[in-house]
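Structure incoming, see below.
One chain of protein is taken out of this complex; the other chains stay put.
This part shows subunit A:
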Amino acid sequence: MPKTLLNPNESLAIIQKVVLSTRQDYHIKRKFYILWGLLIAIASFSQYAIQLNLIPLPWYSPWIFFPGIGFILSIIWGLSSKKSSLSYYNHFVLTMWFTLYIAMGLSLFVALFNEISPFPYLLICVGTGTNISGFLMKNRIFIISGIMLGLGAIYCLFIPFHQQLLLNGTCMIVGNVLPNLITHHV
């Protein structure tokens, strides 16, 4: 048999080796999640400072300025990044987070329209995404973070608005930014 042909055992070995190594090699680019987690946290803390009259700005200004930075940086990074192959897993996770970001934007709009706090809804969205990512990755840190964000959403209902700002910022850093910083591989 020519060397270029395979017997079934060799074929199976190649398929197994390639599939396993491919799954290990494709990572999610976490910088987007870290960026947005940080920006939402900073926006929350900034609004808290505005509420305490420490910063003389309109209350809504952090929610225009910081997400604005996020959009610009995301577009620049997205356009300039070296594109790599896209696994089905990463495709699913990216689509999920894209949908959740739209849900967060709509929640924010609905909450502001009804003059209620948006933070429980934001934390539920981020918590849901983090939890699903954690279960898919079989990563306990993300699963626990997702649960923590969900508990934070419930706790928001029992505290005044200005404390919700601090809680939201803290949850974003502890439940979103830190897990993405300390977890290197999918």
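The rule we apply is simple: contacts are C-beta pairs under 8 Å (C-beta built on N, C-alpha and C of every residue); 3 or more make two chains touch, one makes a residue touch a chain; residues count from 1.
One rule holds for everything that comes next: contacts and distances are computed from a predicted model.
Its record in UniProt calls the unshown chain "ArsR family transcriptional regulator", which is the match among "ArsR family transcriptional regulator", "Thioredoxin", "Acetolactate synthase small subunit" or "Branched-chain amino acid transport system substrate-binding protein". Although one chain is not drawn, the whole complex shows that of A:His91, A:Arg140 or A:His162 it is A:His91 that touches it. Where subunit A meets the omitted chain, the residues involved are 1, 4-12, 14-15, 18-19, 21-23, 25-26, 80, 83-88, 91.
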